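The complex appears here without one of its protein chains, the remainder shown in place.
Chain naming follows the written order as A, B, C, D and E, and within any one chain the residues start at number 1.
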Amino acid sequence: MEMEKDLSDRVLRVFNDGVLNIDYAQNLIIIKTMSGMAMAVAACLDSLSCFGMIGTEIMGTIAGDDCIFCAVKSEENAIVAIEKMRDLLR
Amino acid sequence: MEMEKDLSDRVLRVFNDGVLNIDYAQNLIIIKTMSGMAMAVAACLDSLSCFGMIGTEIMGTIAGDDCIFCAVKSEENAIVAIEKMRDLLR
Amino acid sequence: MEMEKDLSDRVLRVFNDGVLNIDYAQNLIIIKTMSGMAMAVAACLDSLSCFGMIGTEIMGTIAGDDCIFCAVKSEENAIVAIEKMRDLLR
Amino acid sequence: MEMEKDLSDRVLRVFNDGVLNIDYAQNLIIIKTMSGMAMAVAACLDSLSCFGMIGTEIMGTIAGDDCIFCAVKSEENAIVAIEKMRDLLR
Amino acid sequence: MEMEKDLSDRVLRVFNDGVLNIDYAQNLIIIKTMSGMAMAVAACLDSLSCFGMIGTEIMGTIAGDDCIFCAVKSEENAIVAIEKMRDLLR
Partner (left out) sequence: MEMEKDLSDRVLRVFNDGVLNIDYAQNLIIIKTMSGMAMAVAACLDSLSCFGMIGTEIMGTIAGDDCIFCAVKSEENAIVAIEKMRDLLR
């Protein structure tokens, strides 16, 4: 939690404003967002990951318009990563 | 099939003009489109889904330039969803 | 201002969290955003415009990664539109 | 007009299905499209340009989600290019 | 290897300059690139594939900002395709 306070607040706020649903299928995490907010939420995931608030399970992330795919190694990793993401949703 | 007729025609026409191939690998449906048409075809999928012409198996969709990935829960769901998509190709 | 209260709050919050600077050059408005938030802020502009909180001067909007271009007819229109946008920044 | 007939039909059909409005402001042409179809319409413009159905006034084209910007050298060029585009709309 | 020499050099140079890491998870290949270079590296993959320097295992490719997902039929195909890609990294 060493992230600069104001930036941290902003990132968490955008993450919470943008995310509608988080689920997974096998080794793919699927995050549904408000329309047009997928890239912004993916940028939040990057920031949160840099600051250790999300684990290192995620191998790669691609954002579309209202949907993000995160690839992880296995279903177990998906479950762990989703748990951490959901903890960030107030 | 309650979609407004003219819009419905337009959406099906763009879907047919854009799609080159539909296949799947495990829980991922891969739709190849004409170059530059992936976003347009994905928008068609959204419309078709809103109006019940495609099922609710699809968890999320991301479009690139000439390729769309749709995530579904399982291989079985992929097969069902692809069948419905192919029915829309004249 | 008939926008549903919670959505309205969310849109304004994302707009405020995302926008770094608004300026213009001739008939082009240039909005700089947080990295990765241009599409989200552009979606906010669409919502705000739908609900009459931003005028009809804007002819078209394209979002990149951290920058949005809005085309207007003239420099005068740019000045008017920017004024309205800045009023939404708390 | 040496474009292969079937491809030509497809391109013109997508162009007509996608375009909602064409206008300009100074040296910028602004094409509004159906949601999600800007990239597809821009790809049509490229094809039409390759086959001489649209002139060489266009210096560069960028597509967003539902909007395309085409840069031309001057207002006069914008007017000429728009005229040709509108002739392709049935 | 019939690719025109100068273009071939350019494509391989961009591929090498852009790629940071190549890995896979089940039937998904994940290529991490320099920031902003995913689309360019994906275009290289297309060129390399056209000229037979990469196999036909890849069913579809989507590029984000700094990450590319390639879908293949199976884990075995992923391993084969990655091997070929790594051979192109000097």
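Methods note: a contact is a pair of C-beta atoms (placed from the backbone, for glycine too) under 8 Å apart; a residue touches a chain by one contact, two chains touch by 3 or more.
In this text, all values refer to a predicted model and were calculated from it rather than measured experimentally.
Listed residues D:L7, D:L20 or D:M59: the one in touch with the omitted chain is D:M59. Residue-level contact of subunit D with the missing chain is found at 26-28, 39, 42, 59-63, 69, 71-74. Even with one chain removed from view, subunit C keeps its contact list with that chain: residues 23, 25-26, 28, 30-32, 62-65, 67-69.
For subunit E, the residues in touch with the chain missing from this view are 10, 13-14, 17-18, 34-40, 42-43, 46, 65.
The working rule: only the chains that are shown with their structure count from here on.
Here the CA centre of subunit B is 25 Å from the CA centre of subunit E.
If you average the CA atoms of subunit D and of subunit E, the two centres end up 32 Å from each other.
Along subunit C, residues 36, 39, 42, 65 each make contact with two or more other chains.
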